[in-house]
Structures are given as C-alpha cells and as structure tokens.
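Below is the structure I would like to discuss, written out as structure tokens.
A single protein chain has been omitted; all remaining protein chains appear in their positions.
So, subunit A:
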C-alpha cells in the first residue's frame, strides 16, 4: 500500500504526459449478505476476516486496494490462492461487481458505466485470458478466435481474415480447423490469447493464464507474453501465484495477501526491500543476484583513481552479471550512467547482495531512478 503511492508519483515524474490506463482507488469486494455495509463502516472494516465472517457472514476478497496501471507496462498482481487477486482482476471489467471504490480506465469511470458502455469496454478495450481457457468446445480454432469479432457484428469474411492473422501470430497456423478438445493445454491457451488479441484491445488481462500448463510450455508462453509486451507495447495486467513468473514478466508487481496489497513495486524493490515479514518470507528463495541490480551493490566512489579503472556497467546490470565482470577482470567495476560514474561495485558489495546483507545497510531502499529496461532485466532473468 505504502509503496503504491510513491511509485505512482515516480512514474508520473518519468512520463508526465501519459495518464494511467487503469486507475484503481480504495477498491473493496465483499461477498455475503448486505456486503455494502462493510467498507462503509469503519468498525467492520477493521475486523479480521474470521471475526467479520462470524459477525456478518461476509467474506472480504479485496480490501481497500489502490494502484495504477501505466501505459505499456506489465502490471503483475501476485498472491497465494484466496488472496483475492482473481477477484480483483474481474472487478476491473466488472465481471464481478465491486462493492465500493473507484475504477477508471483512461480516466473514465468504469463503475458508473451502463450496460452498453460496459459491453463496449469489454469488446474493444480490455480482453481477458483465463486460466481454464474458456474456449467454446463446439467451434473450430478459427471460429473461437473470431468469436469476439462475431459478437461485435464484424462481417464473416473480415473477421475470419483477422482471426487467421491472429492464429498465425500465436503460432497455431495449420490448426485452424481443429476443435479445442483436439489441442494440448498450451495450444488451447494460445487460442485464448489469439481470441483476446483479435479485438485489438488496449489492455490485456491475464488471470493465472499458465498455471494449468506444464513447466516447459509455461516458460514458452511467458516468453510470448513478454514479447507481446515489449514489441507491441501492449498494456497488461497479469495475475499469478508464481513468484518466478511474476518476476519474469512483470514491470511492477503488487503482492496481495488476504485481500490487501502488501507491497507494490518493481521486482527489485520487492526482492530487495520487502515491506514486511510476509513479503520477506515470500521472496526468500529467489536468487537475489538475478533480480537485484548493481545499484544495490555499489558503494560511493572512494577516490579519483576508481573512476578510471575497472569494467563499466550500466546501472540496470544485474548482480549476477556484475559478478561475472568483476571476477573476470579481478578488479572492482564502475557503474556508469550517461558518462557519469555513480559508484563502484567490488567483491564485498556483490557478496553482500548475494548473502542478503545489503538490505539493512541500504534501507529505505534504492534511490529513485530509471527502472531496469524490460529487455535487460528479462534477458538476465531468463538466463
């Protein structure tokens, strides 16, 4: 929660011209009788889930959540099952009606939309990919992909041409005539992806899209998503319970627990500066050197001679790569940004990061600056 605000200001500073695609404020979703009274009543809102269920029979799925999704980014919502992440993404297009709070898409209020406006939002602006695919078993691959266009009233020839293009794009060329039942899980999800892409939506919403797939296929699909995000600059909201997946595809990650966002930030922020013990526990097994960058490992420049010698590294270089460079040259390396030397990384600093000893020194976290470009980070994470 605390970080959501700060990251927002930071991005706005970076790209002041672009308003967020999705802007969510104080969103609540409560299931149960007279759900509306829970967010409205401070006393009820403060209760623990067990007490609340006992007293009112209500369950809170999403609890006072706020965040922004910026254009072109892949925003990951991560949490264990039951943390409310799937409910949250369904609230964005009101597949589940939120109990209170506001959602805006490009500044337009989603909660206030009438049925027609909402339908048009779902048709043209936000398309969703589901964990269990949600394909129509009685239609061919091509007709499944064309389905979104069909219900928009696009003419048959046109929608089939568009669908064929999408099928090609997700690598299913040649399988147009098959039925979903004749495809593997990975292929089915490619159909789901093609169906979502066919309407050329502004935002893609993914609800644990790869959880039902084999690990190898999952990896392939994740790369596919990263490619879409990078090449087409498509904005994404990606739900997952898999931390590795979140770190691999996400530009920013919101970590949810019991309906709350406990931390929201870049993968580096989450891994490097966990907001609380829960997050710390969560990221404990992450190979830190593959996520954290040299920013966290560097120390101030000690003397002038240091600015001259050693390998030059970009600030976005991961610690793993820095270790390689430092080990190869045998001397400390410089962190250079636009010709300016920001600091020095030596064995000591790098080992501290790997050992997890850096957090205490560098609290409250890295100074704001440009995030790692997706390309560097992803290459490294995939390595």
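Here is the rule we go by: contacts are C-beta pairs under 8 Å (C-beta built on N, C-alpha and C of every residue); 3 or more make two chains touch, one makes a residue touch a chain; residues count from 1.
Following the convention adopted for this analysis, contacts and distances are computed from a predicted model.
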Task: UniProt protein name of the chain not shown, from "Glycine/betaine ABC transporter permease", "HypC/HybG/HupF family hydrogenase formation chaperone", "Dihydroorotate dehydrogenase" or "Rhodanese-like domain-containing protein" - done: "Glycine/betaine ABC transporter permease"
Open item on the list: Out of A:59, A:152 or A:307, which residue would touch the omitted chain in the full complex?
Closed with: A:152
Open item on the list: Tell me which of A:119, A:156, A:227 or A:328 is the one touching the absent chain.
Closed with: A:119
TODO: Check the options A:58, A:141, A:199 or A:271 and report the residue that touches the missing chain.
DONE: A:199
Open item on the list: So one chain is hidden, and I want to know which residue out of A:95, A:258, A:286 or A:301 touches that hidden chain in the complete assembly.
Closed with: A:95
Task: Which of A:107, A:137 or A:330 contacts the chain that the document leaves out - done: A:137
Task: Missing-chain contacts mapped onto subunit A - done: 93, 95, 118-124, 127-128, 130-138, 147-148, 150-152, 192, 195, 199, 205
